[in-house]
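What you see is the complex with one protein chain gone and the rest in place.
We just call them A, B, C and D in the order they show up, numbering each chain from 1.
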Amino acid sequence: MNQLINKKKQTTNQMIVWLLFVFFIFSLLQVGILDERIFQAFSRVEGLLLGMFPPVVNEPIDLAGAAIESLQIAIMGTLWGIIFSIALAMFAAKNLTPHISISYALKAFGAFVRAVPALIWALLFIIAIGLGPTPGILALAINSIGMLIKVYSEAIEEMDTGLIDALRATGASKFQIVMQGIIPSIMSIFISWSIFRFDINIRYSAVLGVVGAGGIGWELVRASRIAAYDQVLGITLVIFGMILLAELLTRFLKERADLATAKAME
Amino acid sequence: MSDIVLQTNSLGMTFPDGTRALNNINLTIRKGELVSIIGPSGAGKSTFMRSINLLNKPTEGTIMFEGEEVCKAKGKKLRLIRRQIGMVFQHFNLIKRSPTYQNVLHGRLGYMSSFKGGLGRFSEEDTRQALNILRRVGLEEQAFKRADELSGGQQQRVGIARAIAQSPSLLLADEPIASLDPSSSENVMNYLKTVCEEDGLTSIVNLHQVDFAKKFANRIIGIKAGEVIFDGSPKELTDGIINYLYYNK
Amino acid sequence: MSDIVLQTNSLGMTFPDGTRALNNINLTIRKGELVSIIGPSGAGKSTFMRSINLLNKPTEGTIMFEGEEVCKAKGKKLRLIRRQIGMVFQHFNLIKRSPTYQNVLHGRLGYMSSFKGGLGRFSEEDTRQALNILRRVGLEEQAFKRADELSGGQQQRVGIARAIAQSPSLLLADEPIASLDPSSSENVMNYLKTVCEEDGLTSIVNLHQVDFAKKFANRIIGIKAGEVIFDGSPKELTDGIINYLYYNK
Amino acid sequence: GESASKTPEVSSANEGSENVVSGGDERSDWPDKFIFGLLPTEDQAELAKRYDPLVEYLEEYFGMDVELYNVANYTALIEAMANGHIHGSTFGPFSYLLAHERANGEAFAIPIRQEGGTLDDIFYYAQMITLEEHGINSLKDIKGNSLAYADPASASGHLFPKAMLINELGLTMDNVDDFPSDVIFSGSHEASLYSVLNGDVKTAGVCSTCIERVFDRVKDHKNFDQLKVFHESAPIPGGPYVIQGDLPQSFKDKVKQAFLDMKDHEQGKKFLEENDYLGGYAEVGHEVYNVVQETAEALGLSPEDLLN
Partner (left out) sequence: MYAELMRRKKILFKNQLFIWAIIIAMIVWGWTGTNFNLSFLYKGTTNMAVFIFTDLLPPDISAIGSYIQPALQTIYMSFVGMVFSVVLSIFFGFMAAKNTTLHPLVALVSRSIVAFIRATPALILAIILVVAFGLGTLSGTLALGISGVGILGKAFPDVLEEIDQGQVDAVRATGASWFQVMGQGVWPQFKTGFVAWSLYKMDLNIREAAVLGLIGAGGIGYTLQGHINLFQYNKASVGIAMIFFLILIVEFTTAKVRERLL
């Protein structure tokens, strides 16, 4: 009987896969991917790419100032995003939520936050507060929440249920289960998502273009308005450097933490 | 010795995929007993244990623990019941990335304010006691290692230490000596026996080693295919019954 | 009976945190032997096994398997060596989200084209054989369940089935009967003994149950604190040695 | 609170500002800080320089704090102005109309690039471009050919070219998009230029200054010699500097004067030179943009209709 159920499950699965495949082909035709331009692409783009080299960084001091501002905004936006998302994710994860409807509600809330464009969020805060970094920070924080609630709660849902069982069996409260069982177990995945979001926020503060007194996003827009692609590439490299720096710093901190842990546990 | 600690009433459990793991289990366990459950692999021993503290919600029947109806308990009440019931898991279920002593301290969580416990602010007394228990089970040298760096038997003993740290009034131990060498096994079983006799702890222990069951338990329950087929003292457990339990299909 | 299957030479292992788990292990294992390794929890038994197929790379010494130097093998060569060495893990290490029979089929991967194996396109013959082995270990009814829905002993038997499906020439079994009831234990050990005697399989089995070791093994090795302190036939294993092994500090 | 009403922050302006500059009386209802937004507009050829000298100049001129915000999105600027968070800003010609409508913005000055230049020099053009080989020579030849606009909200890259089609060919809003075979928004003037050069579209509406500045990069393109402008719009005034209209008149006058006087001050001159505004600032009023507005209105191009 089991086998039968399995078979049935398999055929529905297969059917779904086939349907998706057909839809994929249909979409391929819709987007016109089968086009001769595919083959000429390289020769057409050659000149443009050459125009980007060598990358240029004009007025590095001003650019550094703009980069620092973006970094500060990204730090604040990420901070608030993380704080709220962790709190909400604990109620959004199915294996922790007090009631399943709360989980659905929070996930829908996350989806809603994502559906409203960043620009509208930014406008809302600008209307309330005025220009400056604060509305940008809030817009970033809100956007981070939309993503992190989802990511965090899914990470929690994927955890080994045995661990949660073990703590539940000691009579631990929900908060205790979270802090003593879940956080240590998925700390590293939490950290990597948070860093990932920080990285997105650095770039996002660059494209939002409304984050206030400049920021590296303004530099990017400025360079692109005058069509100076060598400068745009230069700024891109600076942003790339910022992302790498953030990654290196966390890696350093992580390694140091591991080292200390090893020392304390040897 | 005659207070009823646990009483199950026509307890039954069917898993979502249709597996019938428990069928009409009626048991009464009294204070201070050391009960050993034996039975072939897949008989339903673990499922029975996990039903008692509602880690698996049974699909039929009732469970009374110290006069409380477990199946109906929720929230704080359920937590209080669980605090009273220590559990040693077959697969240990340690928090792998936390150090050994911290895993033992988790047994104290039910007694602490939610906040303090969450932040891991265990009192000095609790900590000393946890380290003591670790010494009792022979792990003083592993106290600071991460739980996943321990050997199989060491992990199992951490699981036991955690359950004992909980100062439970009922201990459910699911094959607590499966990964232990003979000496550690005896050590652990002796320890359980002492606590039962001296502190009035009640223990239910799943065992595969019939000789250990006979040596340490004051009562043995045989489960086969989800049903109780034997319930008596070690002396009453004849070879015939053992044969029927394990060998007859 | 006298071909050397495995030979270790001053094998040593120190974990990154400084734990010295193995120390100067010199062993020679011959074809068809059923060797049982016994020793207290934390002695280094699992570490020894995991060194042989290089899941833990030993920090000192050499390992020769059928004339090949294991520690130097890489890529395809290492894969071929591993295919020859079946392993039953102490913690089973099943792919929890895959069904039971698929876990057994994983034993066949080393014999298939990389592509087919990766996609799970097992041949009909392999599948039939896998189901057969499952029947041998008493799991025909669980074949289509997900591995994490099985009871502890059932999972352990899946791990054994996987190793056997591999048709290895050397079987490393890390406490293969820890979670099994007496009947299943005997069943499994008998099976191993038969295969060793009839097919010339060589087995190294970690055991905690000394009686099982004495009953089934033709050679027993006692390890304590990372060193071999006994190596001989079951008859030579006196109570004094057992005492020293498990009880003397 | 007081910020609920959509008027600029005139609150608590009388604290502490009297003793800074004489004539404290009329300053009593001025804001205590001048907040100015900056937007990269399409006709600005050189946007490379910083605005620090401008801030210094204005602070010195007013004797009050001046804050500049660089914002890349004009919707944000207009909303900020409508809610009283900024007092002035730069805008593009069309976004100025929106700012006028929604935030009561008033144009007061405009930078002039040529030394000694006059208001006549502030204009630029929307151009229709194509390749020789397509044989397109006038607006009516667009019929049945593909047409690229830059961005829906771009004056020279969408609104003016579309207005030309309607105006000069007698089309209506309803059928103007059916006149070409295909209408595409390319996102930017440069993308439009490349698309024409590559033959992906036959024609495009672009702004004259925008494409001139990338000629350097495309002059090696194999079709560059074929590129031609086959139609040009009426002159479009460049983007103005705008002040919020509900501010006290004395304040608005002072701000206007500050920009007009800039070329006579050392700090101001530095800023002008760095930004290639060699002609300083000239006074403009809303009337200059009546051309833009009237054209739009006469054609029924209210903002709402433009996108449909």
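Going forward, a residue touches a chain if its C-beta (ideal position, glycine included) is under 8 Å from a C-beta of that chain, and two chains touch if they have at least 3 such contacts.
None of these values were measured; they are calculated from a predicted model.
The absent chain, not drawn in this view, touches the displayed chains A, B, C, D throughout the complex.
Only one residue from C:8, C:166 or C:183 touches the chain missing from this view: C:166. Although one chain is hidden here, its contacts on chain D can still be listed: residues 1, 3-4, 74-75, 78-79, 83, 98, 102, 148, 151-153, 184-188, 190-191, 194-195, 198, 200-201, 303-304, 306-308. Think of the hidden chain as still there; on chain C it touches residues 53, 55, 76, 79-87, 89, 91, 93-98, 102, 106-110, 112, 114-115, 117-120, 159, 162, 166.
Considering the complete assembly, chain A touches the hidden chain via residues 23-24, 26-28, 30-33, 35, 37-38, 41-42, 44-45, 48-49, 52, 68-69, 71-76, 79, 107-108, 111-112, 114-117, 119-120, 123-125, 127-130, 132-134, 137-138, 147, 150-151, 154, 157-158, 186, 188-189, 192-193, 196, 199-200, 203, 206-207, 212, 220, 224, 229, 232-233, 235-237, 239-240, 243-244, 247, 249, 253, 256-257, 259-261, 263-265.
Rule of thumb we're sticking to: only the chains that are shown with their structure count from here on.
Centre-to-centre separation between chain A and chain B, using Cα means, comes to 43 Å.
Chain B and chain C have Cα centroids lying 29 Å from one another.
Counting only residues that touch two or more partner chains, chain B has 17, 91, 145, 149.
Shown for chain A are the residues that touch two or more other chains, namely 2, 265-266.
Within the complex formed with chain D, the residues of chain A that make contact are 37, 44, 47-48, 51, 58-59, 62, 119, 122-123, 126-132, 209-210, 212-215, 217-218, 221-222, 225-229.
In the complex of the two chains, the chain B residues touching chain A come out as 17-18, 50, 53, 55, 79-87, 89, 91, 93-99, 102, 106-110, 112, 114-115, 117-120, 144-146, 149, 159, 162, 166. Residues 35, 37, 40, 42, 44-48, 50, 67-73, 75-77, 79-80, 82-86, 190, 194, 198, 200, 210, 213-214, 217-218, 220-221 of chain D are the ones that touch chain A when the two sit in their complex.
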